[in-house]
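Excluded from the complex is one protein chain; the other protein chains are retained at their positions.
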Amino acid sequence: MDTFLEALAALLLVLGSLMSLIAGIGLITFPDLLSRMHAATKPQVLGFLLLFAGLIIHLRSWGLIPVFALAWGLQLLTAPVSAHMIGRAGYRTKHVAKETLHVDELKQVISNHSQTTGTTAAVPPAKPAQNDEPEST
Amino acid sequence: MIEIAVWIGGVMLALASIACLWRVFKGPSILDRVLALDVMLLIISSALCLDMALNRHTDYLLFTVVACTLGFIGSVTVSRFVSDQRNA
Partner (left out) sequence: MKDKNLKHRDQRIDDALDTSGVRHRATFKQEWPLLLLLIFVWGALWQDFSAGNLLFGAIISIVIVNLFPLPPVVLPGRINLWYCLKLFAWFLGQVFVASGHVARVAIVRRKKARSAVIAVPLRTESDLVVMTVGHVLTLIPGSFVVDVDRSSSTLYLHYLDVNSDADVEKARANIHDIERRLIMAIGSPDEYEAIKNECGPDFSSRKPKK
């Protein structure tokens, strides 16, 4: 059993590091900023999970689990938000390579909005506030 | 056994951090750079996890929690700064 747990911990540590390597490879090979965002967020979260699980199993200290839950929960909450913020800033400041996009359904919304207000920094226009939804009460 | 795993993992992390540094050096925009540095921070905390496993201690545990928050605050700050049209 002990050997098995040791082997499991070692495997988890290696896999966790592999996720960082995948993120690194993705950062190099993807052609534009928005694609690189995928490489930066997804393997990070999984890699952290695996590394911490490996660490807990290796040290056999179950008291670490709350700290681990806290750190991983924080990551689940923050990684999408920072990806969104960077992606949004990148899209709005024209750092996106448009030729790598198959379709772009946001372009029209933003250009409509810029014509009416003369800015690209605000949210897309709200649809008129009609209570046309059948339910919602 | 854990020594071998830490060695393999360490090599992978080293390669990954080289990739990140290359992107920081090359990155066409500041956003690419901040993204790469964000990943770099996570690589550093992964390395600390490996060290904790190898030397059987938990001294760096809270750094990994702080690193999540730091990376988040850093990238949000920079992207707010970039969104401001005067700095674009």
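Per-chain numbering from 1; labels A and B assigned in written order.
Here is the rule we use: a residue touches a chain if its C-beta (ideal position, glycine included) is under 8 Å from a C-beta of that chain, and two chains touch if they have at least 3 such contacts.
Quick caveat: nothing in here was measured; it's all calculated off a predicted structure.
For chain A, the residues touching the absent chain in the complete assembly are 19, 22-23, 25-26, 29-32, 34-35, 37-39, 41-43, 45-47, 49, 63-64, 66-67, 69-70, 76-77, 79-80, 83-84, 87-88, 91, 100-107, 109, 123-124, 126-127, 129, 131, 133, 135-137.
We take it that only the chains that are shown with their structure count from here on.
Remark: chain B residues 1-2, 4-6, 8-10, 12-13, 15-20, 22-23, 28-29, 31-32, 34-36, 38-39, 42-43, 45-46, 49-50, 52-53, 56, 58, 61-62, 64-65, 68-69, 71-72, 75-76, 78-80, 82-85, 88 touch chain A in the complex.
Listing the residues of chain A that touch chain B in their complex gives 6-7, 9-11, 13-14, 16-18, 20-21, 23-25, 27-28, 33, 36-37, 40, 44, 47-48, 51-52, 54-55, 58-59, 61, 64, 67, 70-71, 74-75, 78-79, 81-82, 85-86, 88-90, 92-93, 95, 119-121.
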